[in-house]
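Only one protein chain is missing from this complex, and each of the others stays in its spot.
All chains are identified by letter, namely A and B, in their written order; residue positions are counted from 1 within each chain.
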Amino acid sequence: MFRYLMRRLLAAAVILVVISAITFVTFFALPTDPALLACGKTCSPSRLAEIRHALGLDKSLATQYWEFFKGLFVDRTYGDQSITVHCNAPCLGVSFQSDTPVLTILLGDFPVDLSLGTGAAVIFLVVGVGLGMVAATHKGKAADKVAVSASLVGVSLQIYFVGLLLMWAFVDKWQILPAPSYTPLTQDPVGWFQGLLLPWATLVVIYLAFYTRLSRSSMLETLGEDYIRTARAKGLPMRRVILKHTLRAAITPIITIFGMDLASLIGGTAVITESVFGLNGIGKQAVDAVTNSDLPVTMGTTLFAAAAIVVFNIIVDMAYGIVDPRVRLA
Amino acid sequence: MAIELPPQTADGTAPSAFLDVRDLQVHFPTEDGLVKAVDGVSFTLEKGRTLGIVGESGSGKSVTSLALLGLHKGTRAILSGEIWLDGEELVALPEPAMRALRGEKVSMIFQDPLSALHPFYMVGNQIAEAYLVHHKASKKEAKDRAIDMLKRVGIPQPERRVNDYPHQFSGGMRQRAMIAMSLVCNPELLIADEPTTALDVTVQAQILDLIHDLQQEYGSAVIIITHDLGVVAQTSNDILVMYGGRCIEYGSVQDVLNHPEHPYTWGLLQSMPSLSSDVHTKLNPIKGNPPSLINLPSGCAFSPRCAFKDRVPGGRCMTERPELRPMAGNDQHIAACHLADDEKTDRVAK
Partner (left out) sequence: MNTTESSPEQQTGSVAQPGSGENLLEVSGLQMHFPIRQGIIFQRQIGAVRAVDGIDFAVKPGESLGLVGESGCGKSTTGRLVTRLLEPTAGSIRFDGEDITHKPVATMRKARQQLQMIFQDPYSSLNPRHTVGTIIETPMRLSDITPKQGHKKRAQELLEIVGLNPEHYNRYPSEFSGGQRQRIGIARALALKPKLIVADEPVSALDVSIQAQVVNLLQSLQEEMGIAFLFIAHDLAVVRHFSQRVAVMYLGKIVEVGNRTDIYQRPRHPYTHALLSAVPEANPDGGGRERIRLAGDVPSPIGPPSGCRFRTRCWKAQEKCASDEPPLLQISGNSAGHLTACHFPEEPSITARDEVIILDPALAALEE
């Protein structure tokens, strides 16, 4: 198990290096010049050259990438005589825009997406699987039809619409909830919860439909398995047949998809939700970085999202090994 | 032996036989029409004896076995007729009472032990679970019971193997574990649905003997459902041949296999190669294909494939469904065929 984990982490590191290189090259293939943006409206050629030098853009692509890579292990110092920025290892670079080390930016934004993504994911997983289970065990009856049509409505809604509707209803009209914002959990748990409730609800509405349908079909498939018939033939009560024998097997395909969804939520794909509710997360940071040609931040957010996917992939595979004894992790 | 003609009217009184199935029907409404998977099957079975139910795919043999376990309750299947088990009628029995019987008084061995055992739970736990449902016992007692059962069915090192998962067992061992699970509550009626079809021939011989020897020890009634007349000949006292959801021949194994009375039964026997048949004569197959249950032929379901239907005057085979009747003056051997005894002269001749 330990050796398996080590091997997987090694492979993950290789993947991240490859992704960073691709991002790096792609960035420079873009027509915009970050130095020109930083230089401002009245830009003299000498000032531009200075900025290029300060940002390290005058060096060759390979040297720049090598310095970025070296920064993961060795401290780096940026800038010219006027401003110097020190970036401690592991250094992912320093933002062209704010002169802040990228890692500091990421660590500042990360808790927002962690709270947003995890909270929503837990709710849509539990409620979705629950609804799917009810629908599957009442196939063709009223409960099934309600669950299926409700999920159909959910799947066709858009975040802009749901988010703004919820805001209007709960914040403006009934004034039950404060305007959504992020308060760290450690500071004020109640504020954290209240501030994130509407963003969660929005994400849940969008994802719930998918999970309900997925777990419904997975449950139905498992209910048709021979070993479920065996469980019934043993004289087990239907409750136990469903909750123990069926759910355990039906959940495995859901685990994979859930892991990937959670990883991308934490990695910043909830960017629309972030912007609808004015939350400053990784997703918003990434969009800003690309519009501002801020290479280090673009690299940082891309790598962060990739790392989230890669790490959750490993977690999913290990979870599989625990749930399904036939999967040997070797 | 207790073979009776099906009673013309159900009198609702408990019969004397341990298991008495009367005019059992299992129908499934589908979009294409009503599928009469089982359409009026009757038989009796005493403890200590084995009944073989034989048929091809779609003959209704497996559906019959699931009906005996009450596993159609809560589905769209429509059941009618009576199933009397030890003085209790099961078709009308409410689900909670039926559930109490399942695994305890009636238990089942399924065809493919790899898919019939839950892949995520240890073999021992699955056996212990079957025990705990019906008995007040500690988990430790149930596990000891599981180890004991595994030992009886011939699993080597049962103390260790009890913690294995099904995929760690070989095919034969999985079927042994399945047998251990079905016997853990000492059932009085054991139903084995194609118990050896998924197994190799040397393992099949071990498992069939094991079921037989365990039956002698427990004194239970056994129903073996199979497509293989050889398996029935080796294991059963009585045999019931099904075709198109109906019983077409029923009697002792000796009577039915040595003197088959229905053209389908003797067709089956003639189409099977054996280890002693003459290799230079061709097999004598039954022509055509098994019928669709949605659109059964009128009259005798076998008539489109029957080589003898022209010997019955008036085309009755195509219009009139033959009733089960005693054959050759032996009221312990019944078959559903219009053919007169003296027209069956060449049934064994090739």
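Keep in mind that, in the parts below, contacts are C-beta pairs under 8 Å (C-beta built on N, C-alpha and C of every residue); 3 or more make two chains touch, one makes a residue touch a chain.
Values in this document were obtained by computation on a predicted structure and should not be read as measured data.
A.B. asks: May I ask which residue of B:Val253, B:Cys300, B:Leu324 or B:Cys337 touches the chain that does not appear here?
C.D. replies: Looking across B:Val253, B:Cys300, B:Leu324 or B:Cys337, the contact with the absent chain belongs to B:Val253.
A.B. asks: Which of B:Ser16, B:Thr30, B:Asn186 or B:Asn289 sits in contact with the chain that's absent?
C.D. replies: Counting the whole complex, the residue in contact with the absent chain is B:Asn289.
A.B. asks: To test your reading of the contact rule: which positions on subunit B touch the chain that is missing from view?
C.D. replies: Residues 56-57, 152-154, 156, 170-173, 176, 200-206, 208-210, 213-214, 216-217, 227-234, 253-254, 257-258, 267-269, 271-277, 279, 282-287, 289-290 of subunit B touch the chain absent from view.
Here is the rule we go by: only the chains that are shown with their structure count from here on.
A.B. asks: With touch defined as at the start, can you tell me which subunit B residues reach subunit A in the complex?
C.D. replies: Going by the criterion above, the answer is residues 69, 71, 74, 99-104, 107-108, 110, 112, 115-121, 129-130, 133-134, 165, 167, 181.
A.B. asks: Okay, in this complex, where on subunit A does subunit B touch?
C.D. replies: 225-227, 229-238, 245, 248-249, 323-326
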